[in-house]
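What follows is a structure written as C-alpha cells; I'll ask about it next.
Note that one protein chain of the assembly has been removed; the remaining protein chains are unaltered in position.
Letters are used for the chains, namely A, B and C, taken in the order the chains are written, and counting of residues starts over at 1 for each.
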Amino acid sequence: MKIQEADAKSLLLAQGLPVPAWEVVRSAPEARAAAERAFAAGASLVVVKAQVLVGGRGKAGGVKVAADAGAAEAAAKAILALEIKGIPVRKLLVGPAADIAREYYLGAILDRVSRRIVVMASAEGGVEIEEVAKVNPGAIHRLEAHPHLGLLDWQARQLAFAVGLGGPHLRDFVQVAKGLVATMLANDADLVEVNPLAIVRETAADGSPVERLACLDAKITLDDSALFRHPALEALRDLDEEDPVDRQARDEGINFIKLDGSIGCMVNGAGLAMTTMDLVKRAGGEPANFLDIGGGARADKVAAAMRLILADPQVTAILVNIFGGITRGDEVARGLIEARAVQARDVPMVVRIVGTNAEEAAALLEANHFATASSLDDAAAKAVAAAGAAARTGPLTNPAADR
Amino acid sequence: MKIQEADAKSLLLAQGLPVPAWEVVRSAPEARAAAERAFAAGASLVVVKAQVLVGGRGKAGGVKVAADAGAAEAAAKAILALEIKGIPVRKLLVGPAADIAREYYLGAILDRVSRRIVVMASAEGGVEIEEVAKVNPGAIHRLEAHPHLGLLDWQARQLAFAVGLGGPHLRDFVQVAKGLVATMLANDADLVEVNPLAIVRETAADGSPVERLACLDAKITLDDSALFRHPALEALRDLDEEDPVDRQARDEGINFIKLDGSIGCMVNGAGLAMTTMDLVKRAGGEPANFLDIGGGARADKVAAAMRLILADPQVTAILVNIFGGITRGDEVARGLIEARAVQARDVPMVVRIVGTNAEEAAALLEANHFATASSLDDAAAKAVAAAGAAARTGPLTNPAADR
Amino acid sequence: MSILVGRETRLVVQGITGREGEFHSRAMLDYGTRIVAGVTPNKGGQQTLDGRVPVFDTVAEAVRETGANTSCIYVPAAGAPDAILEAAGAGIETIFCITEGIPALDMLRAVAVVQAAGARLIGPNCPGATSPGRAKVGIIPGSVHREGGAGVVSRSGTLTYEAVQAMTDAGIGQSTCVGIGGDPIIGTTFLDVLKLFAADPETDAIVLIGEIGGSAEEEAAAWAAEHLRGVPMAAFIAGRTAPEGRRMGHAGAIISGGSGTAADKIAALEAAGIRVAGSPTEIPAILRAAGYRA
Partner (left out) sequence: MSILVGRETRLVVQGITGREGEFHSRAMLDYGTRIVAGVTPNKGGQQTLDGRVPVFDTVAEAVRETGANTSCIYVPAAGAPDAILEAAGAGIETIFCITEGIPALDMLRAVAVVQAAGARLIGPNCPGATSPGRAKVGIIPGSVHREGGAGVVSRSGTLTYEAVQAMTDAGIGQSTCVGIGGDPIIGTTFLDVLKLFAADPETDAIVLIGEIGGSAEEEAAAWAAEHLRGVPMAAFIAGRTAPEGRRMGHAGAIISGGSGTAADKIAALEAAGIRVAGSPTEIPAILRAAGYRA
C-alpha cells in the first residue's frame, strides 16, 4: 500500500529523522493560512506540493514555490485544479521551502534476490533513481542491512563516505540511514525512500549560517500482508484515491484489479488469472479485469466476484476459468447458477471447470444451459467470440433478475 | 549490579509481565497502612518481605505473612530489626499474599560457554535453583535464545511443555518467558530470575475461581559495563547497602573490594591483583583488599588508591605491586612518594615495580627510603613480615603528614 | 530418484489439526506420502486422521519420536514464521510453507535463520512439491501428475496444475513438480531448483513457469544458458497483459519501475535458448521440439 508523502514524513519523524515542518490542507484558503504560519515561523519561501500517490508530480505542475501567502494561495488553487495521471488533486502539503546546498538519494528496499533489506545511496539526488540506474549505475551505492540487526553503524558510514557525505555530516547521515531502515522495520514497509535527502542552509539560533541534513521528500510503500498488525497504518489508506470497486473487492477478500477491456475474468489462483488475461488478449480480446477468487472459494464468494465484474459497464462477456484443487468445481458451478439468477444484467458467459468435482460441475452447468469449454485456449476463444457478438447486439437486461 | 526485588518487579512489569501489586515501605506504621490498602483491595493475607540484596531472606526470618493489618505491622517491626548476612533491613515490600497452586522456576542468564542467553525452567520452583541443579539436574530444562531475535515462541512453548505448563497456561507462559528475555535485553541484565513463577488461584470478576501465572519474586543483576546507557537503572543502585568506601572507589575509577585482612594491596591489573592477594595469603598473611588501579594509572590515582587502603583501620602494612606495561613505574613511584607525604597514618610499605621505567622508579624509591622487593613472592613475604612487626608495635601516626 | 520429496520423505505436518492441515494431510496420505507425525501445540498425545498419525506438541518431539526429516506448514500467517523457525530448530532438512499472507520482513528474518541452520525452505505461499508415484507434500492435486522425467518448477498454484495436466495429457510425466511460491521473499528460488534438477539423474527435461515481478526468471535463464545446454526445456510466463504498479494477487507479482515485466523475462529465456509457450497447453510441444522423447 502506498501512502502519501505527508504520512511518510510522519513515519520518518517518529523515528527521529530530520524532516522540515509541514501542514496538509485541502483548499487554497487553507493553503494561504498555512503559508502565513510558515512565513511567520521564519520561512523565506514556502513550497506547495500536490499529495497524490503517483510519481511525476513536479513535471505535471504539482509542486510550486511561493514567496508570499498570496502566491501560495494561487499556487494551491492551480494545483488543486490538476489531475495528475488521472488522479484529481485533493490535498496539498504546505511548508517552508528549503535552501538546498546539495541533494542526495537515500532509499531502503526489500530485495528479492539477496533476501535482505538493501540500502541505496547516491550523490545524484532529486532525480528519479530509476533514471540514475539507467544512465549512471555506478553512482548508486548499495549494501545489505543485517537481516536481524538492521543497518549497522559501519554500514551507514560506508555509504556516507561512498556518496561524499563524510566530514561534518557523517554523524547525521548515519542517524538518517539507520532511521530509514528502522522506519522500514517499525512499519513493515517494502520501500522507504528519501529523495532528495538534502544538505540545507539554515540560520542557527545565534544568527550564524549552518548546513544540516534534511529529508525533503519521502516515499513509503507498506507490505499489505503486514497491515493486520499495524491498524494505525491501515487507517492511512487514501480512500480518496481508491476506486470504490477496489475497496469492495478488498472487503470481500477477492483479488481484483480493473482493466480497460470488455471480457470479465473469474479465475482461481493469481498465476492462472494472469494467464487467462493473457490468453484472452492472445485470442484477440481485451480482459476487463484481473480476478482471483482464491483457494477453496464457495458459492457466496463466486456471487460476490460476479457482482464485481458486472459493476463494470464495459464488460460484454465473462470467462470463468477454474482449476479445482482445493476449490470444488460443483461449488463454483452452484455459485454461478445462483449469481446468474439475481444479476442485473445478462452477459454471455463461458465457463471452464476442471479438476476436483469437474464432472458434477459439468452436469450442473449443462442442466442450467451455461456455455462451457474444455481447454483454456478454447474458453478464451469462445469468450472473445461472445464479446464480439454482444458488442454487435448491445447489452441485454436480465429478464430473470428480481432486482 | 544487583537491584532490589521491588525494582526488579518494576522492570518485569514494564515488559508486561504479570506481577502482583506491591508497595515499598521503610517503617512498621507504613507497613500497616500498606497492608490496610492491600486488604481493602481484596487480599485475604498480605506478605511482608525484607528488601536486601542477599539471598536466604526466608530462612533468616525476613519474609512473613500476616492475616490483618496489626499482624503486618508487627511483622514489619520484627523484620526491620533484623540484620540479614550482616545487612540491616531498611526497606520492606508489602503486598497481597498469593494463593499458590504450584510453583515453578524460570530464569534467563548470560551463559559464557554458549555465549548465548540461556533460559532455564523447572517445575521445582520456590527453592534455590543451585540446590535443584545439585540434587536433580534433570529437572532443569535449558535452551539458548537466538542471539539476535531473543527467545522465539517455539522455544518458549518447548520449555512450557518440558515443565508441564502446556494446556491452559501455555499462552501466558510463552508471554512470561519471552518477557523475561525482553527484560534482560531492555535493561542489559546478566540475569533475570522469577522464582517462584506460580500458578495462583484468584477470583474472576464474576466471582468464579480462576488460576493464572504470576511472578511472585524477581531477581535481576545488571551488567555494570552497560549502566552508562541506562541512567535510570544506575539510579536504582541501593546506596543504603553499599559501603561508602566502595562508592568512593567507584567515583575514583578504581576497582576496590574490601576484605578482612591486614595487608593492603595496590596492584595494576585484576588478575595480578588477585594473584597478589593469593600470594599474601600463601606467605601467611591476610589481604585487606583487592585493588586494581587499572592501566596507565598516574600519580593522582595512586594517591587515591592509597587513601582507600588507609581508610581501613585494620591495615597494618601495604604491598604495592606494579608490572609496568602501559603503566609507567616512575609515575607510580612519584605517586607513592606524594601520597606518603600527606597520609594520616604511617604504615610500613613494600613496593615492587617492574617493567616500563622500572629503573627510574627504583631510583626514586631508593632516594625516598621505600622498602622494595624484586620478585612477587619476595614482596609478599616482606609485606607479611612487616604486618607482623606492626601488629607487635601498634600503629604509628605519620609525623610527616600535614593533616 | 526425484528432488525434495520422495520415498525417503518422513513428513511432519505442522498445524495438522487445523481445517487446511487435516484436509491436505488426508490427501497426502491417500497419495502415499509417509506422514509420520503432526504437530499442534497442546494437542500432543492425540492421534489424528483416523488414528493414522500421532500428534505432538513440538516439532522437536516429533523428530525425536518419529525421525521426521521434512515438514509441511499449514499454520496461519501470524504463526507461520515461528513454525518455520521451529522446524529449522528441530533439525528438519526440508521445510514446505504453504501459508500465504506472511509479512515479508518476517520471512526475511526467518530465511536468514533457516540458511544459518543449513535447512531448505520452500515457499511460503507455495503449493508444495510432488514426485509422482513417490510422494506429494503440500496442496497440489495428485490427479494431475504422471510418473516421468520432466522436472517442473513454478511460482504459481493452479497455473502449475494447468501446465502439469497438459503435460500429463500429452504423455509427458514428471520427476518432481515444485511450486516455489509467489511471495517476494521465498526460501528456494528458480535457480536453486534448477540446480537440484541438474543434479538429479532422473530428471531429463525441465519446465519453468514464471510470472511478472522480480528477476528470478532472468537469473535462472542466465544459469541455464551456461549449465543446461543439453537439457530439453520449456517455459511459460504469466502476466503479459498485467498493468504496471499493481500487485497481481501474489505479493511478488508486481511490475515496478518498469522492471519485472513478462517481456523482459521472455526475452531472457529466449536468449538462453529456452522457448516460451504462449499458452500452458503448448508446453508439451515445445519440449518435444527441444528434443524431448518421453
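Definition applied: contacts are C-beta pairs under 8 Å (C-beta built on N, C-alpha and C of every residue); 3 or more make two chains touch, one makes a residue touch a chain.
Computed from a predicted structure; not experimentally measured.
S.K.: Taking the whole complex into account, name the chains on display that the unshown chain touches.
M.R.: A, B
S.K.: Looking at the full complex, which residue from A:114, A:158 or A:357 touches the chain that isn't shown here?
M.R.: Within the whole complex, the residue contacting the unshown chain is A:158.
S.K.: One chain is left out of this view; which of B:56, B:88 or B:325 touches it in the full complex?
M.R.: Going through B:56, B:88 or B:325 one by one, B:325 is the residue touching the chain not shown.
S.K.: For the chain left off this view, which of B:10, B:27 or B:255 is in contact with it?
M.R.: Touching the chain that is not displayed is residue B:255.
S.K.: In the whole complex, not just what's shown, which of B:188, B:240 or B:360 touches the removed chain?
M.R.: Among B:188, B:240 or B:360, only B:188 touches the chain that is not shown.
S.K.: Which residue, B:77, B:116 or B:212, contacts the hidden chain when the whole complex is considered?
M.R.: Reading the full complex, the residue touching the unseen chain is B:116.
S.K.: I need the residue numbers on chain B that touch the omitted chain, in ascending order.
M.R.: 110, 112-113, 115-117, 130, 147-148, 184-185, 188, 190, 223-226, 228-229, 255, 257, 259, 267-275, 277-282, 287, 290, 292, 295, 323-326, 354-356, 375-377
S.K.: Touching the absent chain: which residues on chain A qualify?
M.R.: Against the left-out chain, chain A lists 146, 149, 152-155, 157-158, 161, 166-167, 170.
Rule of thumb we're sticking to: only the chains that are shown with their structure count from here on.
S.K.: With respect to inter-chain C-beta contacts, which pair, A-C or B-C, contains the greater number?
M.R.: The comparison resolves to A-C.
S.K.: Between chain B and chain C, what distance separates the C-alpha centroids? Give it in angstrom.
M.R.: Using C-alpha averages as centres, the distance is 55 Å.
S.K.: Between chain A and chain C, tell me the centre distance in angstrom, where each centre is the average of that chain's C-alpha atoms.
M.R.: Those two chain centres are 28 Å apart.
S.K.: Indicate the residues of chain B shared as contacts by at least two other chains.
M.R.: Residues 149 of chain B touch two or more partner chains.
S.K.: Which positions in chain C touch two or more other chains at once?
M.R.: 109
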